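Notes for the one structure printed next.
Note that one protein chain is taken out, while the other chains of the complex remain in position.
On to chain A.
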Amino acid sequence: MSDKPAKRKRRSGSRLSILVMIAYLAFLLVPIYWLVIMSFKSNAEILGMFTLFPENFTLDNYRTIFGDPSWYMGYVNSFIYVSLNTVISLLVALPAAYAFSRFRFFGDNHLFFWLLTNRMAPPAVFALPFFQLYSSVSLFDTHIAVALAHCLFNVPLAVWILEGFMRGVPREIDETAFIDGYGFTRFFTRIFIPMIAPGIGVTAFFCFMFSWVELLLSRTLTSVEAKPITAIMTRTVSASGLDWGVLAAAGVLTIIPGAIVIYFVRNHIAKGFALGRV
């Protein structure tokens, strides 16, 4: 007697789950869908008719972007500084995260929190001083300036995530390696790094992501040579608020790299968001 109602309850529970999931995903995807179909419409269709699906399917908007260097160089610039930032962040964060995960040393907890405070700092606070600092060392409008500026929030994050992943590696492995006569550098590069490869992948993904989506600092620190695509888009909005089709196409093109990267790290993503603390 007690079996049947329980079963029915569970089934209705899972049906509810599916409903919640579908509703949530629809909520996420409908605005994106709207952007995507807009990028395939002509401006006349966007402004003149209200269609749920492009009537005159056109690739003109994409042609505009790929035919104009001031548009497509934005993507190249973004890619350059995002990659630079990811490499720099990983290089400095790896040894530091190892130190935090393995050793107790003078001021370690304070240092860790201080690092974290940089992740908490509003970029708006740093916009003006960065502008002056990088101008004074004549790095203004270079890719490396944006890459270094983004280290402000990516390095602490990288240390945090990597530390979480490194904690999961038993100390015995370090000790065995040292007994076997491995020096620190050799142990670190040959044994330890391959062991936390998924963690490094996830960290790289997060550095990539936060540098890719950021606008305020990258816009403040560039004018022509290193101008990122996101800044080019805002300029276009304010200059000619009419060219919705091109704007939508540019937006769609900024989503694609993220979608590709996320597919590769999908199995570790949840752990990464938890900063390796699960």
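By our rule, a contact is a pair of C-beta atoms (placed from the backbone, for glycine too) under 8 Å apart; a residue touches a chain by one contact, two chains touch by 3 or more; residues count from 1.
Note that in this section contacts and distances are computed from a predicted model.
**Q** Refer to UniProt and select, among "Imidazole glycerol phosphate synthase subunit HisH", "Valine--tRNA ligase", "Succinate dehydrogenase, cytochrome b556 subunit" or "Carbohydrate ABC transporter membrane protein 1, CUT1 family", the name of the complex member that is left out.
**A** Going by UniProt, the chain not displayed is called "Carbohydrate ABC transporter membrane protein 1, CUT1 family".
**Q** Of the residues listed, A:35, A:73 or A:191, which one is in contact with the missing chain?
**A** Touches the omitted chain: A:35.
**Q** Out of A:59, A:87, A:128 or A:197, which touches the unshown chain?
**A** With A:59, A:87, A:128 or A:197 as choices, the missing chain is touched by A:128.
**Q** Name, in rising order, the residues on chain A that touch the hidden chain in the full complex.
**A** Touch with the absent chain occurs at residues 9, 13, 16-18, 20-21, 24-25, 27-32, 34-35, 38, 46-47, 50, 52, 88, 91-93, 95-96, 98-100, 102-106, 108-109, 111, 113, 115-133, 148-149, 151-152, 155-156, 159, 167, 171, 209, 212-216, 220, 229-230, 233-234, 237, 244, 247-248, 251, 254-255, 258-259, 261-263, 266-267, 269-271, 273-275, 277-278.
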